[in-house]
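With one protein chain removed, the remaining protein chains of the complex are shown where they sit.
== chain A ==
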Amino acid sequence: MATRSSIAHLQNPRRTLSSSSQTPAYPGHIPLNWFENAFLAFGSAAMSLADPRRGDMIAALGETTAGPALPRLRDHMLNSAEGRQILKDRPRINSDTVDMNALAQLPEGTFGRAYVTWLERCGVTPDTRAPVHYIDDPELAYVMQRYRECHDFYHCIVNLPVDVSSELAVKFFEFANLGLPVAAISAAFGHLRLDWPKRQRLFGEYVPWAMKCGASANSLITVYWEKRWEQDFGELQRDIGVWSAPETKWRKPLSEAKIAAEKRRKMAEMALAEGAEASS
């Protein structure tokens, strides 16, 4: 079949030299050859350190350094009934697929209720995860996307907020549990930005907890969180083999959720105005 990219290949023959001889395997896929992959790995590592707000760079770092970790995670999923169901359904987590209102109605003590409470306390939304670009196999790309989208569940199930120390604790936990190199890299370098007392606390209390808990728990990539909204929080923790992290101070909520809510309100207003104009 003469696809547009194969015709482009004929018209622009130099493209055989680059990775673009591979056609994209899914929307947003950017194939890279080994050199480009290495270049992006180093570049995104440097940029993530220089500007940690560049979420797209941390995402790129994760993808370019994943290596054999993703196939291993997929194997864990294939070995568990729940994991197999996830691979079949390929559920996504964003504010369109997660009904926040319904979850808020659930009884106190359920996982779903705990999740929306956690989102509010931290001031974040489920929409902040970058799409996957640099993983070639579509199923592995989904596993990576799933890992990224479940990150907030990992925070919630061990009761950690989103400040820098807690993020690092979760990274250590993720590395112990899932084995992704990017978790190790973030953990290894992220603490350099902390002051001494915080670093002491991190390595004294949180890292021991993270390594013990992460290693002994089930592989969290196999948990079908969306089917457990009504489950009791403590029972869920026991089911998957985790326990809460040491107590920490919860700061003021971030402004992410507020900004997202403002944006939604403005767009709803605009849509209403356009609707009124159209009908008049």
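The criterion applied here is as follows: a contact is a pair of C-beta atoms (placed from the backbone, for glycine too) under 8 Å apart; a residue touches a chain by one contact, two chains touch by 3 or more; residues count from 1.
By definition in this document, contacts and distances are computed from a predicted model.
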Among "Electron transfer flavoprotein subunit beta", "Glycerol kinase", "2-methoxy-6-polyprenyl-1,4-benzoquinol methylase, mitochondrial" or "WD repeat-containing protein WRAP73 isoform X1", UniProt-listed name of the chain not shown: "2-methoxy-6-polyprenyl-1,4-benzoquinol methylase, mitochondrial"
Full-complex contact with the absent chain, from A:54, A:84 or A:201: A:54
Selected from A:33, A:85 or A:231 as touching the chain missing from the view: A:33
Positions on chain A contacted by the hidden chain, ascending: 8, 11-12, 14-15, 17-20, 30, 33, 35-36, 39-40, 43-44, 46-47, 54, 56-57, 60
